[in-house]
Each structure stands twice: as C-alpha cells, then as structure tokens.
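For this depiction, one protein chain was excluded, whereas all remaining protein chains were kept in their positions.
Note that the chains take the letters A and B in the order they are written out, and that residue 1 is the start of every chain.
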Amino acid sequence: MNNLLLNVANISLVNRNQILKSNQSFALKDISFSLAENNSISLIGDSASGKTSLIMALLKLKPISSGKIFYKGKDINLFSKTELVQYRRNIQPVFQNYEESLNPLLTIQNNLYYGFSNRLTKKEKLLKLNNLVNLMGLNNNILSKLPFQLSGGEKQRITIIRALVTEPEMIILDEPFSSLDVINQEKLLAVFQQIKSEFKVSYIFITHKIPLIKYFSDSIFSINKGKMQKLENYRAYENLKND
Amino acid sequence: MNYKKFIYSVLFKLFTIFLLILLGLILLFILIKTIPGSSDIKYISTAFSLERQQELQNIYGSDNSPILVQLFKWMKNTVNFDFGHSTQSGLPVKQIILSSFLPTILLSFLAVTWGLLIGFPFALVSATNPGSKRDKFITLLMVLSYSLPAYWIGLFFLQFFSYKLNIFPSSQLFDIPGIYPSLFSKFTSVLYHLFLPSLALGLSFAAYFYKYLKTKLIDILDSEYILAAKARGLSAKTIILSHIIPNLILPVLSLFSTITPLFFSGAVTIEYIFSIPGIGRTMINAAVARDIPLIIGGATISFIAIMLINTFYDILLVIFNPKIKTEWINETNNK
Partner (left out) sequence: MKQIINEIWQNRNFKLGLILLLLVIIFSAILPNILPGDPNFQNMEKCYTKPTSQHICGTDNLGRDIFLRLIHGSGLSLKISLTTSLFSVLIGLTIGFISGSSPKSIDYILMRMTDLFFGFPKYFLFILVLGFGEFSLLKLIIVLSIFSWMETAKMVRSETHYINSSLFVKSAICQGLSKSNLFFIHYLPNLAGILISSYTLQVSTIILVESGISFIGLGVQSPNISLGTILNQARYFPYDNYTLIIFSGLFILLNVSTFHFLGDGLKATTNKEKFQK
C-alpha cells in the first residue's frame, strides 16, 4: 500500500475581490484528488481552467475558501512554521514562465544556492549544485552568468534544477513542454524520467499536450473552469472536449 | 451608474480625511510639546495688565493637567478656531492668521499662473520635438529654474529691477495704505507690487510644471487618438484646443493637488524678502518674537486648510475621471 503524500479534499477558492458578492465566481470549485508516493498525476487544462490557482493553493501561497489539503495525513492549514517550511520544500514548483522565474539581478549560482538545506556546508552545497548542473546537461560555467545571458532552454533547465535543490518528494510541472519543439520535448521527457528514477519524486504534471501525459499518469484529471474530473485514460479527454 | 456605491465611497473618503486631520492634529500637538516653554502655553499677551492676565489665566485654566487632557483641550480649542491671543499684539490669533491668508493666496495663485504660462509652452515645444536642439536648450533652462531657489531669483529681481532699475516696487502690497480712491486702483497696486514676487516664485515652479506636463504631453501626443486627428488633416490649432487640452485637465488638477502645501508654506521666503503681509511673513515674525500661540495657530490652520483643499481636489478629480471613481469604489469594498 503506497503512502499518501497529498490528499486534497473538496477545496474551493473564491476570487478575492468578490468575497462580498452574492453570486461569487470560483477559481476552484470542489476539487479532490490524491497523490501517492512514487506515483504521478497529470492534469489536463488550458489557461483559464484554474490550474494556476490550484498550484498556488497547493503551495499555500493562496488561501483556500473551503475544503482541506492534507500532507501525509496532516492538514496543511494547521502547520507550525517549521512544518510549513518542511512541506513547502517537499513540493517544489516549476513554473511555466521560466523567463520571469529567476531573479534578474542575481547570478545563476546565487539564484539557486540559498535553497540548499542549512545542514550542508558551503562545500557540500556547491558540490551538489555542480552535480545538478551536470545532470541537466549544462556546463558548470553557467553558474556565474546572469539570467539574461542564458537561452530560453537553459533558463528552463535552471528552474528545474532549482526545484531539485530542496530534494523534494513532489514536483509540480506547469506546462514544461509548451514552448519546445518535438525533439526538445523528447529530451526533456528523458530528463524528467531520469529525475524520477534517481530522486524518487512524484510529479503533478499539468499540460495540454495529451500524448506526453501517458508517461506521468498513474491518474489523469481534467480541470476546466475550476472544476476537476477524473479520467479513465488520456483518450477520454478527447471525448470530454467534444462535449 | 451605481450612485449608491459612489456616494458611499465619497462618504468613506470624507471619513478618512476626518480621521487623518485628527491624526495630524495629534502629531502637531506632539511637535508643539517639543518647544521649550510651550508647556505653560500662555495664551495671554503681556500687553494686558497683570490683573487681566490673572483673570484670563483663570479662564483658560492651568496647564498642569495630564497630557491627554491637554491634548483634548487643545483639539477642542482648535475646532473652535480658538488659538488664544498673539503675545506680540494681543490680537486674537484667529483674526491675524485669517487676515494674512489673502495676500499669500493671491501671491501663490499668481505664481502658479506664471508657472503654467512658462512651463506649459516650453513643455509643448519639448514634447513635440523631443531630442531636438530646442528641447535640449529648454531642458537646460529648466535646470536653471529647478536649481535656483525661489528666494535667490527674488533677491536678484529685487536688486536688479527694483533697486537698480526702479521699475517695480520692492515691498508690501501698497505704496501708502489708504490713499487709493477706488477698488480698481487698489487692485492694480496690489498686482503691481506682486509682479516681481509672483514671477520669482513662478519661475521656481516652472521646472516642476514643465517636467510633469512634458511627460503627460508626450503620452497624449503618442496616443493613437492624436494620430487619427492628424490623419484627418485637422490643423494644429484645432488639435491643441479640442484634443490636447481636454486631456490635460485631469493631470493639471492632480498637479495642483500635489502643490497645495506649497501654496501656503512655499511662499515663506518670498514674502520675507518682499515684505508681503502674508501668512509666511507673519509666521517668520512670530518666530522671531517667540510668539508661540501665533505660530501654533498658523501651522494648525494651514494644515486644516490644506487637507480640506486636497479633499476638494480629490472629489473634483473623481467627478472628471470615471477611472478613479471605480478605484474609490473598489477601495471601499476591499476595506
């Protein structure tokens, strides 16, 4: 029996500036799903579907209006400060907009370095950092560069490295393939699979490139206008879209 | 249009201003307390006889009461505009301050007019020819206007036009008070006397107006709205009159609302030099004479006046700008 990492139960999120209105509009409505250890789930949804709100809710960057989110059985709303930090470091986001995901004034090294656990010495941190850089197929001299000197693909890989710095149990991938051509998609796919086997992470994989989700789908959901629906397999999405 | 919401937000705004004025008065009170010798604020002029002073002391009460009571008393007096009597002349502070407002307002009003008369045309030229030699020259001129303090310009004018060339009078509002037969001659005398001071003050405003108007003008001129008008072949004059100027009303209003405090206290140095009997000079003389009630009264009344005028501008802005209206409504809802 796999351990349940994440259990999302009936969460809803109301758009903030309409709290006082009578007919509120929901960013998320009554969403439930769960993520077990070593499993991955895929969410299919396009831009206005509420996926960003879901990511923010999971990261506890946005408060939910109702429902609960459980991490390893505990309600994340009741976390103490240290428990919250622990939780956050275990569920790392890789945002779709990698252009703006890096602090433009810091070197790549400084962008990544401060995320390492404080138990490590400086030497250990740098060693791990270099290993991750090599793992992603990048040259070590990229660490001393500034974000604007990197290509789009390099920046994306840096944001993936950043997600790995805290050695998380879960990684949320928000549309990682959207701006890549087929060849690079394959390459990135291979990287994700390598990460999964080496670091034993569970993915929450959000995309609308249907053919790719078969690699990350112990469960598949579709999200649309804030509502979520479980699907049998990815082909079921085609039928759903036609409704 | 949802008027109920709008009225509600106006009321909320007024309530906020009221709270702010209260807060401001408390801060003023704290500042007053830093003045040595203000703890026994004697609202009693030494011009009165000792007996009368004793009488008034009994009326106004002793000032050894706890600080919150003092604060409350002071606020109550402020609301009634009772600031006691000036220690210099024995006249009630309220009367002195209120009668000094007029020259200052006149001076500032003329100065703002000069500032616009100088700043706007330059801004127009700069905005229509950005980067040109003219633009660079004007920018340099404006640096002069910005860097030279108003009182320096005033002193220079005084020395050159007044003393040396004798074209303009050097002080006061009237040559000899009381000799003017008609309102009109009084009026012209005042304008004549205020010409140099207001020009000096206006020149120092000109740089700010220029910078602000230039930015706004560039925005307006770049807008497609104007391009369309040009494409329709409208003459420059029509464009300026019917398209550009209406778009400037709002920015100019908000510009005025930012310089309201300067309206009162910015003229201080100019009034000092030219001996204009406005509130600035009154305050300076009060400082020299250690006339505490007058200074407190002047600062407080000016503060309240500024806050009220700013509220007035805010409401005007809302009437003219539907965008701000929605902002206000959103603000109130989010509170």
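The rule we apply is simple: contacts are C-beta pairs under 8 Å (C-beta built on N, C-alpha and C of every residue); 3 or more make two chains touch, one makes a residue touch a chain.
Since we're looking at a predicted model, the values are computed, not measured.
Undergrad: Where does the absent chain touch, in terms of which shown chains it meets?
TA: A, B
Undergrad: In the complete assembly, which of A:L106, A:L180 or A:I210 touches the absent chain?
TA: A:L106
Undergrad: Give the residue, chosen from A:L61, A:L120 or A:A190, that touches the chain omitted from the document.
TA: In the complete complex, the chain left out is touched by residue A:L61.
Undergrad: May I ask which residue of A:L146, A:L189 or A:I210 touches the chain that does not appear here?
TA: If we include the chain that is not displayed, A:L146 is the one touching it.
Undergrad: Residues of chain A in contact with the chain that isn't shown?
TA: Against the left-out chain, chain A lists 59, 61, 85-86, 88-89, 91-93, 95, 97, 100-106, 110-111, 114-115, 146, 148, 159, 162, 165-166.
Undergrad: Residues on chain B that touch the omitted chain in the whole complex?
TA: 16, 20, 23-24, 27-28, 31-32, 34-38, 143-144, 146-149, 151-152, 155-156, 158-159, 163-164, 258, 260-261, 264-266, 268-269, 272-273, 280, 283-284, 286-288, 290, 292, 295-296, 298-299, 302-303, 306-307, 310, 331, 334-335
Criterion: only the chains that are shown with their structure count from here on.
Undergrad: How many angstrom lie between the CA centroids of chain A and chain B, rounded to a whole number?
TA: 56
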